[in-house]
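What follows is a set of notes on a single structure, which appears directly below.
For this view, one protein chain was removed and the others were kept in their places.
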Amino acid sequence: MVIFALLACAPEAPPPAEPVAEALVPLDNLRLLRRMSLDLRGVLPSAEELDAVEADSAQLDVLRDQFLEDPRLEDRLVALLAEQWHTRIDAYDIDWYDFDLGPTDEHRFEKSVGEEPLRLMAYVATHDRPWSEIVTADYTVANELLRDIWPLEYPEGGSGWEVSRWTDGRPPAGVLVSNGLWWRYSTNPFNKNRTRAAAIFRLLVCEDFPARPVSFADATEGFAGVDSADRLSTDPYCLACHAAIEPLASSLYGFWWFRQYSPTEMTSYHAEREMLGTDALGASPAWFGEPVVGLEDLGRHIAADGRFSECATRTLATALWRRDTVLEDQGRIDALEEDFVAGGMRVPALLHALTDSAEYRAGGVTAAASEEVSDREVTARLLSPELLGSITLDLTGWAWEVNGFDQLGNDTFGYRMLANGVDGEFVTRPAQDPTLTWSLVLARTAEAAAYTAVQHDLVAAEAPRRLLQQVTLTTLPTDASFQDELAALHWRLLARRASEDDLAALTTLWTALEADGGAAAAWTGVLAALLQHPEFASY
Amino acid sequence: MCVSRMRLGAAVLALALAGSACEDGGAPDTALPASDADADDLGDFAAAPEWSAEEMTAAAQAMLELGFPNPKAPYDAYMSLLSFRDEVCPGEGDQLVGQEMAQGGCTASTGAHYEGNTTLLVTDESGGDVERRSFSLGGDFLIEDPEGYRLAGGGGMSYGISRAGSGQVDWFGESAGTWIHDRRDDWLGLGISSTVTFGGSAGGDNAVLTLDGSLGLDGVYVQFVDLTWRDGCDAYPQGSVRMRDPSGLWSTLDLADRCDGCGAWSIDGLGEPTEACLDLRPYGSAIAELGTW
Partner (left out) sequence: MLNRRSFLRASGLSAATLALASRPARADGAPERKFLFLLAPGGWDPTYVFAPQFDKPYVDTEPDATVATANGIPFVDSAERPSVRTFFETWGDKACVLNGFEVQSITHDRCMRLVLTGQGGGGVDDWGATIAAHSANELLLPYILLSGNSYTYDHVSEVVRVGRTGQLPDLLTTTGSLPQSSLEVPLPGADAEAKVRAYLRERAAAYGEAAPAGRARRFASLYDRAIGQIDRLAALSDTLDFRAGEVGADGLEAWSSLEVAVTALSLGASRCAMVAYDGLWSMSWDSHSQISFQSDHFEGLFKHLLALMDALAATPGTSGAPLLEEVTVVVLSEMGRGPRLNSWGGKDHFTFTSAMLVGSGVRGGRSLGAADDYGVGRKLDLATGDVTDSGTAVQAGHLGATLLALADIDPAQELPGGEAILAMIE
């Protein structure tokens, strides 16, 4: 019983690590630029950026540093953090119609609520704030929709996501007082905030309490006459976890809602209920044995906890390496964390270091690499549904939307899970292998984006063009501009100069499609093909 | 404290608890303070109280003077607002039921709007050896009268009273959840958030009034812990009251041994106790009054 707790705490020396860098083959600079642009900006590099790196490899790091200051990094961090924080779910205990919103606001409502804590973190990360501020901030980040439904001060004349302040007296504690977080990690009279405590442990200090094995066969014998609640505070077996869970759960009673599913209750903070947890759980608020006085104090305890900075490092490493960190990573994580803390916990510096890492820059493994390394290192990443959406929007202006729903961002009517995305409830990590449904989503997205681009650039011939710069509907395969266009598309979309074979295959496809459907159909098909190309769909 | 009306007539009336947020015309201060560049001192944080004992009890006293959270008030308001119904909206019955009512509600021909779901249980067992009356109003709802004033509730209000043949009267009540009726200018007009239970017994051998639970009203937050009024204590209760400082620290006023509303007061875990007073007689009177059959 107690042994479990001891084993959980005992430091374990990592096994001798295979020098990972030696087992990895770096990605070529152009594909690496593409990877960085996608991860940090959510869009492909421009042709000019590709040209610059092709001409001078030193430009790669210059551009990477620019990407780290790009305003789109904030959106990317929201998407990356969502994969681990799991707040972008499709339904909460409160619905859009509880706030006099219309059906076409449903998805915007759900997305806004789920993104609020993520936006706060992304704001901290991209505005030269120390990462500790995510649990000490006296503000949140909200948009107009949230302004209208939550007790928030939103800047006069503001638009979109803006720093806002709560007006209901909740303490300054960043995400710990986020409505979005606690609507996602809800509780009920039986659970008494324990789920929320477990969420805090997992998300902020990477302590996954539910991962610990639990066996009632090992608990003290006999439950007769003993309420399970009493057992949690008396049975040494249960105390191995609940000694930490109960006090943290006790600190969250300002978010205790007398009535679930009530917007009137669930929208505001209830400071008068802060002390109810002590009676309800039989434990005073504390963080791993250290008493805390309110959520502001809790936030500071968390930020001062050594595991907080390590967890932040792991979280971002997971996001950029596209895999869970493992024991073999400990040495690298330690080094990254040390620099992160020494630099004042500034996220861009950590992202810089992570994008310098061999794991991030790998495009393959050596012949001598072990099977374990070969399977573990994600040397070819799958385009996530978010990236697919942001790329196609940027390239063609098309977004898959219906009745206000982003079809790549929801599972109510959309295709997020089918496209290997994370829904935050049933699927909690992004998948990296192509699947049948992912390919179908990719196909439909590509077809629609291609159609949009061709209609704009060639059929309506609107200026400025978006993607097809050189051809018209009367251009023939024998024309120089035809081949130039294919080469330019290949360069832009795949970050690789087209070979003669590449161009010939595209020309053949164009010709076959043109014979059936005409030039517009042919260009649509060629563009759709490139937008599904394995080198487009992976990065 | 002030209330800000929802801009869109939405189902929730936010309770703005910070005074500065409600000053008309002022742009909210969203400028960020200098960030904590040095993370090393985070663990050294120690909250410091903003209020003295006098300020704390004065704030609590002012809150008490706004009135006792009498569950009859929202109940009466609710029943009164039902008078604006028509045969369709919300139709027959005194409860708001159904998915349509929950999702968007309806507007009666009078202009009153009803939205949400409620459960209402009213009993009246007069006659017999023990007579009982009670109501229980629970739910999550919003009713807007033809003039645009709104009653919103998320939680439960209940009250019950019984009278035995011997003449003993017992009563109980609960005010729980978040409630507001902006037509009024008292505690309910400001809006409360509470989990308060109260009760009383009179006419028998052991007259007593009790109050327990937490109450948030007008930016002041208190927790009544086992307050009991008994005869011979000059209408003052015994027990304790916990009050929240704006810093987030809680203080305790111990009224265990006195009958004058005064006792030892201290911020939890900080400093030595000092003497402080809180006059809870109005609340006792209000609870006693509810014991009128």
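As written, the chain order gives the labels A and B, with residue 1 at the start of each chain.
Note that a residue touches a chain if its C-beta (ideal position, glycine included) is under 8 Å from a C-beta of that chain, and two chains touch if they have at least 3 such contacts.
Note that the structure is predicted; figures quoted are calculated from it, not measured.
The missing chain, though absent from the display, is touched by one residue of A:A335, A:A461, A:L476 or A:A512; that residue is A:A512. The chain omitted from view is touched by exactly one of A:W183, A:Y415 or A:F482, namely A:Y415. The chain that is not drawn here is touched, among residues A:S233, A:Q330 or A:Q532, by A:Q532.
The chain not shown here touches chain A at positions 25, 90, 188-190, 195, 198, 210-211, 213-217, 221-224, 227-228, 324, 362-367, 369, 374-375, 377-380, 382, 398, 400-403, 407, 411-415, 417-418, 420, 426, 428-429, 431-441, 443-444, 447-448, 451-452, 501, 505-506, 508-509, 512-513, 516-517, 521, 524-525, 528-529, 532-535, 537-538.
Simple rule for what comes next: only the chains that are shown with their structure count from here on.
Chain centres here are Cα averages; for chain A and chain B they lie 41 Å apart. Put simply, chain B touches chain A in their complex at residues 4, 6-18, 21-22, 27-30, 32-33, 35-39, 42-43, 45, 47, 102-104, 138-140, 142, 152-156, 176-179, 193-195, 214-216, 219, 221-223, 242, 244, 247-250, 268-269. On the side of chain A, the complex with chain B involves touching residues 95, 97-101, 128-130, 132-133, 136, 138-139, 148-151, 153-156, 162-165, 167-169, 171, 258-259, 261-268, 270-276, 291, 293-297, 300-301, 303-304, 309, 341, 344-345.
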